[in-house]
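Would you mind keeping the following structure in view while I ask a few things?
A single protein chain has been omitted; all remaining protein chains appear in their positions.
Let's turn to chain A:
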Amino acid sequence: MNGAHDLGGMHGLGPVNPYPEEPLFHEEWERRIFAMYVATLFVGIYAIDELRKNIEVMHPTHYLDSTYYEHWAYCVEKSLIDRDVISEAQVLERMNQLAGEAA
C-alpha cells in the first residue's frame, strides 16, 4: 500500500537531529504499548503483518502528525477490535472508569 508511511525519497521532512544517547522510551505509556505489542504477538492473537497493515491504513495526516509509539497504540487497538478481542465501547468505558478512579 503506497500510503503516507511509504516515505522513501520524499523531500521536505526536515532535519534528522540525531542524539547520541537517549532513552528508549520517553513516557510510561510508550513502555506499556511496546510490551503489549510484543505480548499480543507472543500469545498469538494476530501476526505481525496485521499490525503492519493497520499502521498503513492510518489516515495520512494522522500518521505524519503522530509519534512512533502512537502508531503502535493505534495498530494494536485496531487489530484487537478487528479480531473481536475487545470492542471500542469497552475501551471507552474502561477509559472513563480509570479516569474516574484517578480523579
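The rule is short, and it goes like this: a residue touches a chain if its C-beta (ideal position, glycine included) is under 8 Å from a C-beta of that chain, and two chains touch if they have at least 3 such contacts; residues count from 1.
Note that in this section contacts and distances are computed from a predicted model.
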{"item": "\"ABC transporter permease\", \"3-oxoacyl-ACP synthase\", \"Glycolate oxidase iron-sulfur subunit\" or \"nitrile hydratase\" - which is the UniProt name of the missing chain", "value": "\"nitrile hydratase\""}
{"item": "Chain A residues touching the omitted chain (full complex)", "value": "5-11, 13-19, 22, 24-25, 27-29, 31-36, 38-41, 43, 45, 48-49, 52, 55, 58-62, 64-66, 68, 70, 73-74, 76-78, 80-81, 85-86, 88, 90-91, 94-95, 98-99"}
